[in-house]
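Could you have a look at this structure, given as C-alpha coordinates, before my questions?
And now, chain A:
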Amino acid sequence: MNAPLLSLIVLVPIAGAALLGLLRQAQPGTVRSLSLGLSLSTLAFGLFALRHFDPAVVGPQFVERHRWMGALNVHYFLGLDGMSLLLVLLTGIVSPLALIASWRIPQNPRLFAALFLGLQGAALGVFLALDFVHWFLFWELSLVPAFFLIKLWGGPGAGRAAYQFFVYTMGGSAFLLVGFAALFVATGTLDFLQLAQLARDGTLAAKLGPVGSPAATFVFLGVLLGLAVKVPLWPFHTWLPSAYAEAPTPVSMFLTGVMSKMGVYGFLRLLWPIFPAQLHAIATPLLWLALAGVVLGAYAALRQTDLKRMIAYSSLNHLSYCLLALFAVASASGPKPSADAAVSALSGALLQVFNHGLSAAALFYAVGLLEDRSGGRRGIADFGGVRTAAPIFAGLTGIALFSSLGLPGLNGFVGEFLIFRGVFGLAPWAAAVACFGLLATAIFLLTFWQRVFHGPQAGATLAGFPDIRGIEYAVFVPLVALMIILGLLPQLLAGLVNPLVSAWAGQLVLP
Partner candidate 1 sequence: MTYSPLHLCLLFSSALFCIGLIGALARSNTILVLLGVELMLNAANLNFIAFWRYGPPTAPGTGVIFVIFAIAVAAAEAAVGLALVIAVYRHHRSIRLQDANQLKG
Partner candidate 2 sequence: MSLSASQLWLIPALPLLAAAIGALTPRGGRKLAAGAAILALAGAFLLSCGALVGALADPAQHLVHNFSWFDLGAGTVRLGFLLDPLTALMCVMVTFVGLLIFIFSTGYMQEDANFTRFFCFLSLFAAAMLGLLVANSLLLLFICWELVGVASYLLIGFWFHKPEAAAAAKKAFITTRIGDLGLLLGMLWLYDATGSLLFYDAGQGVLENAALATLAGQVTVGGLAVSTAIGLLIFCGAVGKSGQFPLHVWLPDAMEGPTPVSALIHAATMVAAGVFLIARVYPLMAADQALVAVPVHALSVVAFIGAITALLGAVIAVAQNDLKRILAFSTVSQLGYMMLALGVGSWVAAIFHLLTHAFFKALLFLGAGSVIHAAHHEQDIRQLGGLRGPMKITFITFAIGTMALAGVPFLFSGFWSKEAILHAAHGWSVSHLPFYLALVAVVLTAFYMTRLVMQAFFGRPRSHAAEHAHENRVAMTGPLVLLAICAVLLGFLGTPYWPWLQRTLDPTFKAEAGGAGLMVLSIVLVAFGLGIGWAIYGRHVRATATAPDPLAVRAPGLWAALGDRLGFDAFYAATVFKLNAGAAAFADALDRHVVDGAIRLLVRLGEFAGVVHRETDEDLLNGGFDAASRGLRAGGNSYSKVQTGDAHGYLRAVALGFVALVLLVMLGGGR
(Lines give C-alpha, C1' and ligand atoms only; values in the text may rest on other atoms or scores of the structure.)
Protein backbone atom coordinates (compact mmCIF):
# COMPACT_ATOMS: atom_id res chain seq x y z
CA MET A 1 0.00 0.00 0.00
CA ASN A 2 1.69 3.12 -1.15
CA ALA A 3 -0.91 5.67 -0.20
CA PRO A 4 -0.66 6.73 3.44
CA LEU A 5 -4.04 5.27 4.28
CA LEU A 6 -3.87 5.74 8.00
CA SER A 7 -2.72 9.33 7.82
CA LEU A 8 -5.63 9.97 5.50
CA ILE A 9 -8.03 8.40 7.91
CA VAL A 10 -6.87 10.68 10.69
CA LEU A 11 -6.27 13.86 8.78
CA VAL A 12 -9.24 14.06 6.45
CA PRO A 13 -11.74 14.81 9.22
CA ILE A 14 -9.37 17.29 10.82
CA ALA A 15 -8.72 19.01 7.53
CA GLY A 16 -12.44 18.99 6.97
CA ALA A 17 -12.94 20.69 10.29
CA ALA A 18 -10.52 23.40 9.29
CA LEU A 19 -12.23 23.76 5.94
CA LEU A 20 -15.61 24.17 7.56
CA GLY A 21 -14.13 26.71 9.89
CA LEU A 22 -13.03 28.77 6.93
CA LEU A 23 -16.24 28.61 4.92
CA ARG A 24 -18.02 31.33 6.79
CA GLN A 25 -20.72 31.96 4.27
CA ALA A 26 -21.73 28.35 3.72
CA GLN A 27 -25.39 27.45 3.52
CA PRO A 28 -26.76 24.90 5.97
CA GLY A 29 -27.32 22.44 3.18
CA THR A 30 -23.73 22.68 2.04
CA VAL A 31 -22.48 22.35 5.58
CA ARG A 32 -24.53 19.21 6.08
CA SER A 33 -23.48 17.43 2.95
CA LEU A 34 -19.86 18.45 3.26
CA SER A 35 -19.57 17.40 6.88
CA LEU A 36 -21.39 14.14 6.28
CA GLY A 37 -19.17 13.36 3.35
CA LEU A 38 -16.03 14.04 5.32
CA SER A 39 -17.29 11.97 8.20
CA LEU A 40 -18.18 9.08 5.92
CA SER A 41 -14.65 9.15 4.60
CA THR A 42 -13.59 7.30 7.71
CA LEU A 43 -16.01 4.50 6.97
CA ALA A 44 -14.92 4.39 3.36
CA PHE A 45 -11.25 4.20 4.24
CA GLY A 46 -12.02 1.74 6.99
CA LEU A 47 -13.84 -0.59 4.64
CA PHE A 48 -10.97 -0.29 2.21
CA ALA A 49 -8.57 -1.23 4.97
CA LEU A 50 -10.87 -4.10 5.89
CA ARG A 51 -10.64 -5.47 2.39
CA HIS A 52 -6.88 -5.41 2.43
CA PHE A 53 -6.50 -6.44 6.02
CA ASP A 54 -4.95 -9.78 6.85
CA PRO A 55 -6.34 -11.02 10.15
CA ALA A 56 -3.67 -13.67 10.51
CA VAL A 57 -0.95 -11.06 10.94
CA VAL A 58 -0.70 -10.05 14.57
CA GLY A 59 1.46 -6.94 14.28
CA PRO A 60 0.44 -3.58 12.87
CA GLN A 61 -0.41 -3.29 9.19
CA PHE A 62 -0.46 -0.29 6.82
CA VAL A 63 2.46 0.97 8.87
CA GLU A 64 3.67 4.54 8.45
CA ARG A 65 6.80 5.26 10.38
CA HIS A 66 8.88 8.37 9.92
CA ARG A 67 11.48 10.01 12.08
CA TRP A 68 10.02 13.07 13.73
CA MET A 69 12.04 14.36 16.64
CA GLY A 70 15.37 12.65 16.34
CA ALA A 71 16.81 13.97 19.57
CA LEU A 72 13.96 12.46 21.55
CA ASN A 73 13.75 9.26 19.52
CA VAL A 74 10.17 10.09 18.59
CA HIS A 75 8.67 8.75 15.40
CA TYR A 76 5.46 9.47 13.55
CA PHE A 77 4.20 5.94 13.77
CA LEU A 78 0.75 4.83 12.68
CA GLY A 79 -0.32 1.21 12.48
CA LEU A 80 -3.52 -0.81 12.25
CA ASP A 81 -4.18 -4.15 13.85
CA GLY A 82 -7.40 -6.01 14.51
CA MET A 83 -8.35 -3.97 17.54
CA SER A 84 -7.67 -0.63 15.85
CA LEU A 85 -9.55 -1.70 12.76
CA LEU A 86 -12.55 -2.56 14.87
CA LEU A 87 -12.46 0.84 16.50
CA VAL A 88 -11.91 2.70 13.24
CA LEU A 89 -14.96 0.97 11.80
CA LEU A 90 -16.96 1.77 14.90
CA THR A 91 -16.00 5.42 14.66
CA GLY A 92 -16.80 5.34 10.99
CA ILE A 93 -20.28 4.07 11.71
CA VAL A 94 -21.20 6.10 14.77
CA SER A 95 -19.87 9.47 13.63
CA PRO A 96 -21.90 10.00 10.46
CA LEU A 97 -25.02 8.82 12.26
CA ALA A 98 -24.38 11.25 15.08
CA LEU A 99 -23.86 13.99 12.53
CA ILE A 100 -27.17 13.19 10.91
CA ALA A 101 -28.72 13.30 14.37
CA SER A 102 -27.28 16.80 14.76
CA TRP A 103 -29.17 18.20 11.82
CA ARG A 104 -32.02 19.10 14.11
CA ILE A 105 -29.84 21.50 16.07
CA PRO A 106 -30.56 25.03 14.84
CA GLN A 107 -27.76 27.01 16.44
CA ASN A 108 -24.61 27.47 14.42
CA PRO A 109 -24.51 24.16 12.58
CA ARG A 110 -21.30 25.01 10.77
CA LEU A 111 -19.34 25.40 13.96
CA PHE A 112 -20.91 22.28 15.40
CA ALA A 113 -19.97 20.23 12.37
CA ALA A 114 -16.44 21.60 12.39
CA LEU A 115 -15.92 20.79 16.05
CA PHE A 116 -17.45 17.37 15.60
CA LEU A 117 -15.17 16.51 12.72
CA GLY A 118 -12.22 17.63 14.80
CA LEU A 119 -13.37 15.36 17.56
CA GLN A 120 -13.71 12.46 15.14
CA GLY A 121 -10.24 13.03 13.75
CA ALA A 122 -8.72 13.17 17.20
CA ALA A 123 -10.38 9.91 18.20
CA LEU A 124 -9.09 8.22 15.08
CA GLY A 125 -5.63 9.53 15.85
CA VAL A 126 -5.77 7.89 19.25
CA PHE A 127 -6.75 4.57 17.74
CA LEU A 128 -4.03 4.57 15.12
CA ALA A 129 -1.01 6.21 16.74
CA LEU A 130 1.65 3.91 18.12
CA ASP A 131 4.13 6.40 19.51
CA PHE A 132 3.36 8.26 22.69
CA VAL A 133 3.86 11.83 21.52
CA HIS A 134 1.24 12.05 18.85
CA TRP A 135 -0.94 9.52 20.63
CA PHE A 136 -1.08 11.83 23.62
CA LEU A 137 -1.50 14.83 21.36
CA PHE A 138 -4.66 13.35 19.91
CA TRP A 139 -5.77 12.09 23.33
CA GLU A 140 -5.71 15.62 24.72
CA LEU A 141 -6.88 17.21 21.51
CA SER A 142 -10.11 15.29 21.63
CA LEU A 143 -11.04 17.08 24.83
CA VAL A 144 -11.14 20.53 23.32
CA PRO A 145 -13.92 20.12 20.76
CA ALA A 146 -15.79 17.91 23.20
CA PHE A 147 -15.68 20.65 25.79
CA PHE A 148 -17.07 23.23 23.42
CA LEU A 149 -19.65 20.90 22.00
CA ILE A 150 -21.00 20.16 25.44
CA LYS A 151 -20.80 23.67 26.74
CA LEU A 152 -22.28 25.56 23.82
CA TRP A 153 -25.02 23.22 22.68
CA GLY A 154 -25.82 21.35 25.83
CA GLY A 155 -28.61 21.39 28.35
CA PRO A 156 -29.06 23.67 31.35
CA GLY A 157 -26.22 22.24 33.41
CA ALA A 158 -23.88 22.04 30.46
CA GLY A 159 -21.30 24.57 31.56
CA ARG A 160 -20.52 22.86 34.80
CA ALA A 161 -20.61 19.41 33.23
CA ALA A 162 -18.24 20.47 30.48
CA TYR A 163 -15.75 21.98 32.89
CA GLN A 164 -15.85 18.97 35.15
CA PHE A 165 -15.36 16.63 32.20
CA PHE A 166 -12.47 18.62 30.82
CA VAL A 167 -10.60 19.25 34.05
CA TYR A 168 -11.11 15.75 35.40
CA THR A 169 -9.87 14.07 32.24
CA MET A 170 -7.00 16.46 31.85
CA GLY A 171 -6.04 15.93 35.46
CA GLY A 172 -5.80 12.21 34.84
CA SER A 173 -3.87 12.80 31.65
CA ALA A 174 -1.31 14.85 33.54
CA PHE A 175 -0.38 11.74 35.51
CA LEU A 176 -0.28 9.78 32.28
CA LEU A 177 2.18 12.28 30.83
CA VAL A 178 4.41 12.17 33.88
CA GLY A 179 4.38 8.39 33.81
CA PHE A 180 5.46 8.25 30.23
CA ALA A 181 8.06 10.90 30.76
CA ALA A 182 9.53 8.67 33.43
CA LEU A 183 9.37 5.73 31.05
CA PHE A 184 11.23 7.74 28.46
CA VAL A 185 13.91 8.66 30.92
CA ALA A 186 14.32 5.05 31.91
CA THR A 187 14.22 3.45 28.48
CA GLY A 188 14.83 6.16 25.90
CA THR A 189 11.86 5.21 23.74
CA LEU A 190 8.22 6.21 23.55
CA ASP A 191 7.16 3.65 20.98
CA PHE A 192 4.40 1.44 22.36
CA LEU A 193 5.52 -1.69 20.61
CA GLN A 194 9.11 -1.29 21.68
CA LEU A 195 8.06 -0.64 25.25
CA ALA A 196 5.94 -3.76 25.19
CA GLN A 197 8.87 -5.72 23.90
CA LEU A 198 11.08 -4.32 26.66
CA ALA A 199 8.49 -5.31 29.19
CA ARG A 200 8.28 -8.81 27.80
CA ASP A 201 11.96 -9.54 27.91
CA GLY A 202 12.47 -8.01 31.33
CA THR A 203 14.54 -5.01 30.28
CA LEU A 204 11.91 -2.61 31.51
CA ALA A 205 11.92 -4.14 34.96
CA ALA A 206 15.66 -3.85 35.01
CA LYS A 207 15.61 -0.19 34.05
CA LEU A 208 12.64 1.05 35.93
CA GLY A 209 12.84 -1.14 38.95
CA PRO A 210 11.20 -4.37 40.00
CA VAL A 211 7.49 -4.67 40.61
CA GLY A 212 7.32 -3.36 44.15
CA SER A 213 9.77 -0.50 43.80
CA PRO A 214 8.52 3.08 44.22
CA ALA A 215 9.59 4.20 40.76
CA ALA A 216 7.86 1.41 38.93
CA THR A 217 4.77 1.74 41.09
CA PHE A 218 4.43 5.47 40.58
CA VAL A 219 4.86 5.23 36.86
CA PHE A 220 2.33 2.43 36.68
CA LEU A 221 -0.20 4.23 38.85
CA GLY A 222 0.22 7.39 36.83
CA VAL A 223 -0.55 5.66 33.59
CA LEU A 224 -3.37 3.71 35.23
CA LEU A 225 -4.95 6.87 36.59
CA GLY A 226 -4.87 8.62 33.26
CA LEU A 227 -6.58 5.75 31.55
CA ALA A 228 -8.94 4.97 34.40
CA VAL A 229 -10.53 8.39 34.23
CA LYS A 230 -11.28 8.02 30.55
CA VAL A 231 -13.03 4.65 30.46
CA PRO A 232 -14.15 5.32 33.28
CA LEU A 233 -13.16 2.94 36.02
CA TRP A 234 -15.08 3.19 39.24
CA PRO A 235 -14.56 5.43 41.28
CA PHE A 236 -13.18 7.84 38.72
CA HIS A 237 -16.48 8.01 36.94
CA THR A 238 -18.49 10.82 38.48
CA TRP A 239 -17.87 13.12 35.56
CA LEU A 240 -19.68 10.75 33.26
CA PRO A 241 -23.36 11.01 34.19
CA SER A 242 -23.46 14.79 34.01
CA ALA A 243 -21.36 15.02 30.89
CA TYR A 244 -23.37 12.43 28.99
CA ALA A 245 -26.67 13.80 30.22
CA GLU A 246 -26.02 17.46 29.56
CA ALA A 247 -24.35 16.98 26.21
CA PRO A 248 -26.52 17.31 23.11
CA THR A 249 -27.71 14.02 21.66
CA PRO A 250 -25.15 13.62 18.86
CA VAL A 251 -22.32 14.37 21.25
CA SER A 252 -23.66 11.86 23.78
CA MET A 253 -23.79 9.28 21.01
CA PHE A 254 -20.18 9.95 20.13
CA LEU A 255 -19.01 10.14 23.73
CA THR A 256 -20.47 6.80 24.61
CA GLY A 257 -19.88 5.20 21.28
CA VAL A 258 -16.31 6.20 20.63
CA MET A 259 -14.67 8.29 23.32
CA SER A 260 -15.21 5.84 26.12
CA LYS A 261 -13.59 3.20 23.94
CA MET A 262 -10.45 5.32 23.86
CA GLY A 263 -9.93 4.45 27.49
CA VAL A 264 -10.43 0.72 26.97
CA TYR A 265 -8.10 0.90 23.98
CA GLY A 266 -5.55 2.58 26.19
CA PHE A 267 -5.76 -0.22 28.72
CA LEU A 268 -5.25 -2.85 26.05
CA ARG A 269 -2.60 -1.03 24.03
CA LEU A 270 -0.62 0.77 26.73
CA LEU A 271 -1.16 -0.44 30.23
CA TRP A 272 -1.36 -4.17 29.87
CA PRO A 273 1.47 -4.75 27.39
CA ILE A 274 3.87 -2.43 29.19
CA PHE A 275 3.05 -3.25 32.80
CA PRO A 276 1.80 -6.82 32.92
CA ALA A 277 3.52 -7.65 36.20
CA GLN A 278 2.25 -4.62 38.09
CA LEU A 279 -1.21 -5.19 36.69
CA HIS A 280 -1.06 -8.75 37.89
CA ALA A 281 0.04 -7.61 41.32
CA ILE A 282 -3.00 -5.41 41.88
CA ALA A 283 -5.42 -7.38 39.76
CA THR A 284 -7.71 -8.33 42.61
CA PRO A 285 -8.41 -4.78 43.85
CA LEU A 286 -8.90 -3.75 40.24
CA LEU A 287 -11.34 -6.63 39.77
CA TRP A 288 -13.30 -5.28 42.71
CA LEU A 289 -13.32 -1.83 41.15
CA ALA A 290 -14.55 -3.20 37.86
CA LEU A 291 -17.23 -5.16 39.70
CA ALA A 292 -18.20 -1.99 41.53
CA GLY A 293 -18.64 -0.34 38.18
CA VAL A 294 -20.73 -3.22 36.92
CA VAL A 295 -22.98 -3.66 39.91
CA LEU A 296 -23.16 -0.15 41.35
CA GLY A 297 -23.44 1.33 37.88
CA ALA A 298 -26.44 -0.83 37.07
CA TYR A 299 -28.08 -0.21 40.43
CA ALA A 300 -27.49 3.52 40.24
CA ALA A 301 -29.09 3.49 36.79
CA LEU A 302 -32.14 1.94 38.39
CA ARG A 303 -32.47 4.94 40.63
CA GLN A 304 -32.19 7.67 38.01
CA THR A 305 -35.16 9.64 36.83
CA ASP A 306 -33.34 11.45 34.07
CA LEU A 307 -33.31 9.06 31.10
CA LYS A 308 -29.96 10.21 29.78
CA ARG A 309 -28.31 9.74 33.13
CA MET A 310 -29.81 6.27 33.22
CA ILE A 311 -28.27 5.34 29.89
CA ALA A 312 -25.02 6.97 31.01
CA TYR A 313 -24.83 4.70 34.04
CA SER A 314 -25.65 1.79 31.78
CA SER A 315 -22.60 2.76 29.72
CA LEU A 316 -20.52 2.66 32.88
CA ASN A 317 -21.87 -0.81 33.53
CA HIS A 318 -21.10 -2.14 30.06
CA LEU A 319 -17.61 -0.68 29.88
CA SER A 320 -16.84 -2.10 33.27
CA TYR A 321 -17.49 -5.54 31.76
CA CYS A 322 -14.62 -4.93 29.35
CA LEU A 323 -12.34 -3.93 32.18
CA LEU A 324 -13.54 -6.88 34.22
CA ALA A 325 -12.42 -9.16 31.44
CA LEU A 326 -9.01 -7.53 31.21
CA PHE A 327 -8.41 -7.58 34.93
CA ALA A 328 -9.50 -11.18 35.14
CA VAL A 329 -6.95 -12.03 32.47
CA ALA A 330 -4.34 -10.00 34.33
CA SER A 331 -5.08 -11.87 37.51
CA ALA A 332 -4.54 -15.20 35.81
CA SER A 333 -2.06 -17.49 37.34
CA GLY A 334 -1.84 -21.20 37.08
CA PRO A 335 -1.84 -23.92 34.49
CA LYS A 336 -2.44 -23.69 30.80
CA PRO A 337 -6.26 -24.01 30.72
CA SER A 338 -6.33 -20.36 31.70
CA ALA A 339 -5.34 -19.56 28.14
CA ASP A 340 -8.75 -20.61 26.82
CA ALA A 341 -10.51 -18.46 29.32
CA ALA A 342 -8.12 -15.60 28.61
CA VAL A 343 -8.80 -15.76 24.88
CA SER A 344 -12.49 -15.79 25.57
CA ALA A 345 -12.35 -12.83 27.93
CA LEU A 346 -10.24 -10.69 25.64
CA SER A 347 -12.27 -11.58 22.58
CA GLY A 348 -15.42 -10.77 24.49
CA ALA A 349 -14.02 -7.43 25.60
CA LEU A 350 -13.28 -6.39 22.04
CA LEU A 351 -16.63 -7.55 20.76
CA GLN A 352 -18.36 -5.81 23.62
CA VAL A 353 -16.49 -2.62 22.78
CA PHE A 354 -17.89 -2.66 19.28
CA ASN A 355 -21.35 -3.84 20.11
CA HIS A 356 -21.86 -1.53 23.04
CA GLY A 357 -20.89 1.39 20.85
CA LEU A 358 -23.75 0.58 18.54
CA SER A 359 -26.42 -0.14 21.09
CA ALA A 360 -25.57 2.75 23.40
CA ALA A 361 -25.52 5.18 20.51
CA ALA A 362 -28.93 3.92 19.44
CA LEU A 363 -30.33 4.26 22.93
CA PHE A 364 -29.04 7.79 23.32
CA TYR A 365 -30.58 8.63 19.99
CA ALA A 366 -33.89 7.22 21.11
CA VAL A 367 -33.81 9.28 24.29
CA GLY A 368 -32.81 12.26 22.20
CA LEU A 369 -35.90 11.77 20.07
CA LEU A 370 -38.02 11.56 23.18
CA GLU A 371 -36.47 14.77 24.42
CA ASP A 372 -37.06 16.44 21.07
CA ARG A 373 -40.66 15.46 20.74
CA SER A 374 -41.52 16.56 24.25
CA GLY A 375 -39.89 19.93 24.08
CA GLY A 376 -36.88 19.23 26.25
CA ARG A 377 -38.23 16.91 28.94
CA ARG A 378 -36.43 13.66 29.55
CA GLY A 379 -37.57 12.40 32.88
CA ILE A 380 -38.87 8.88 33.15
CA ALA A 381 -42.12 10.19 34.53
CA ASP A 382 -42.65 12.55 31.63
CA PHE A 383 -43.81 9.90 29.23
CA GLY A 384 -46.24 7.04 29.00
CA GLY A 385 -47.65 4.79 26.35
CA VAL A 386 -45.30 5.96 23.65
CA ARG A 387 -45.68 2.58 22.02
CA THR A 388 -49.32 3.30 21.31
CA ALA A 389 -48.51 6.57 19.64
CA ALA A 390 -45.30 5.57 17.88
CA PRO A 391 -45.08 1.80 17.42
CA ILE A 392 -42.21 1.73 14.92
CA PHE A 393 -40.09 3.96 17.13
CA ALA A 394 -40.96 1.67 20.03
CA GLY A 395 -39.97 -1.37 18.02
CA LEU A 396 -36.59 0.00 16.99
CA THR A 397 -35.83 1.27 20.47
CA GLY A 398 -36.90 -2.09 21.84
CA ILE A 399 -34.35 -3.88 19.70
CA ALA A 400 -31.63 -1.49 20.88
CA LEU A 401 -32.76 -1.99 24.45
CA PHE A 402 -32.68 -5.76 24.25
CA SER A 403 -29.29 -5.58 22.58
CA SER A 404 -28.04 -3.56 25.52
CA LEU A 405 -29.59 -6.09 27.86
CA GLY A 406 -27.64 -8.85 26.19
CA LEU A 407 -30.45 -10.77 24.58
CA PRO A 408 -29.12 -13.65 22.51
CA GLY A 409 -29.73 -13.21 18.83
CA LEU A 410 -28.64 -9.58 19.05
CA ASN A 411 -25.10 -8.35 19.10
CA GLY A 412 -24.83 -7.57 22.79
CA PHE A 413 -25.02 -11.22 23.80
CA VAL A 414 -21.87 -12.60 22.22
CA GLY A 415 -19.52 -10.14 23.86
CA GLU A 416 -21.12 -10.55 27.25
CA PHE A 417 -21.17 -14.30 27.02
CA LEU A 418 -17.51 -14.49 26.09
CA ILE A 419 -16.57 -12.07 28.86
CA PHE A 420 -18.48 -14.09 31.42
CA ARG A 421 -17.01 -17.30 30.09
CA GLY A 422 -13.53 -15.89 30.41
CA VAL A 423 -14.02 -14.27 33.78
CA PHE A 424 -15.60 -17.43 35.15
CA GLY A 425 -12.62 -19.45 34.06
CA LEU A 426 -10.16 -17.04 35.68
CA ALA A 427 -12.02 -15.68 38.70
CA PRO A 428 -15.34 -17.48 39.19
CA TRP A 429 -16.38 -15.39 42.17
CA ALA A 430 -16.19 -12.26 40.02
CA ALA A 431 -18.50 -13.77 37.45
CA ALA A 432 -21.00 -14.62 40.15
CA VAL A 433 -20.96 -11.07 41.53
CA ALA A 434 -21.22 -9.61 38.04
CA CYS A 435 -24.48 -11.51 37.56
CA PHE A 436 -26.10 -8.97 39.84
CA GLY A 437 -25.17 -6.41 37.26
CA LEU A 438 -27.00 -8.44 34.62
CA LEU A 439 -30.07 -8.61 36.80
CA ALA A 440 -30.06 -4.91 37.63
CA THR A 441 -29.54 -4.06 33.96
CA ALA A 442 -32.57 -6.10 33.01
CA ILE A 443 -34.62 -4.41 35.70
CA PHE A 444 -33.79 -0.84 34.84
CA LEU A 445 -34.00 -1.29 31.09
CA LEU A 446 -37.36 -2.96 31.34
CA THR A 447 -38.53 -0.35 33.83
CA PHE A 448 -37.53 2.32 31.35
CA TRP A 449 -39.46 0.46 28.67
CA GLN A 450 -42.47 -0.07 30.87
CA ARG A 451 -42.73 3.47 32.21
CA VAL A 452 -42.05 5.23 28.92
CA PHE A 453 -43.44 2.96 26.24
CA HIS A 454 -46.05 0.79 27.88
CA GLY A 455 -49.06 1.74 29.92
CA PRO A 456 -51.65 4.34 29.04
CA GLN A 457 -50.58 7.46 27.24
CA ALA A 458 -49.43 10.08 29.70
CA GLY A 459 -47.25 13.09 30.09
CA ALA A 460 -45.71 14.48 26.98
CA THR A 461 -47.27 11.77 24.84
CA LEU A 462 -50.68 13.28 25.33
CA ALA A 463 -49.74 16.36 23.38
CA GLY A 464 -49.09 14.30 20.28
CA PHE A 465 -46.12 12.13 19.53
CA PRO A 466 -45.37 11.58 15.88
CA ASP A 467 -43.75 8.31 14.93
CA ILE A 468 -40.27 8.05 13.53
CA ARG A 469 -39.98 9.79 10.19
CA GLY A 470 -37.68 10.72 7.37
CA ILE A 471 -34.07 11.19 8.27
CA GLU A 472 -34.51 9.56 11.65
CA TYR A 473 -34.80 6.22 9.93
CA ALA A 474 -31.38 6.87 8.46
CA VAL A 475 -29.88 6.90 11.93
CA PHE A 476 -31.81 4.07 13.49
CA VAL A 477 -32.05 1.50 10.75
CA PRO A 478 -28.30 0.97 10.13
CA LEU A 479 -27.69 0.56 13.84
CA VAL A 480 -30.55 -1.88 14.32
CA ALA A 481 -29.64 -3.81 11.19
CA LEU A 482 -26.07 -4.18 12.44
CA MET A 483 -27.34 -5.29 15.83
CA ILE A 484 -29.29 -8.11 14.24
CA ILE A 485 -26.63 -9.08 11.72
CA LEU A 486 -23.81 -9.11 14.25
CA GLY A 487 -25.99 -11.02 16.66
CA LEU A 488 -26.49 -13.79 14.17
CA LEU A 489 -23.05 -13.66 12.55
CA PRO A 490 -20.51 -12.66 15.19
CA GLN A 491 -17.86 -14.24 13.01
CA LEU A 492 -17.72 -10.96 11.11
CA LEU A 493 -16.07 -9.39 14.14
CA ALA A 494 -14.50 -12.45 15.69
CA GLY A 495 -12.66 -13.23 12.49
CA LEU A 496 -10.86 -9.90 12.66
CA VAL A 497 -9.67 -10.10 16.22
CA ASN A 498 -9.31 -13.78 16.95
CA PRO A 499 -5.66 -14.21 15.85
CA LEU A 500 -4.70 -11.05 17.72
CA VAL A 501 -6.44 -12.17 20.87
CA SER A 502 -4.97 -15.65 20.63
CA ALA A 503 -1.52 -14.12 20.34
CA TRP A 504 -2.11 -11.97 23.40
CA ALA A 505 -3.26 -14.95 25.40
CA GLY A 506 -0.31 -16.90 24.16
CA GLN A 507 2.04 -14.25 25.45
CA LEU A 508 0.36 -14.27 28.79
CA VAL A 509 3.10 -14.43 31.35
CA LEU A 510 1.73 -16.72 34.01
CA PRO A 511 3.63 -16.44 37.25
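Keep in mind how these were chosen: all candidates are chains of the complex that A comes from, given by their letters.
By definition in this document, a residue touches a chain if its C-beta (ideal position, glycine included) is under 8 Å from a C-beta of that chain, and two chains touch if they have at least 3 such contacts; residues count from 1.
Values in this document were obtained by computation on a predicted structure and should not be read as measured data.
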Complex member touching chain A, one of 1 or 2: 2
Contact footprint of candidate 2 on chain A as seen in their complex: 168, 234-235, 237-238, 241, 295-297, 299-300, 302-304, 339-341, 343-344, 347, 385, 387-388, 402, 407-409, 413-414, 417-418, 420-421, 424-425, 428, 431-432, 435, 438-440, 442-443, 446-447, 449-450, 453-457, 489-491, 494-495, 498, 501-502, 505
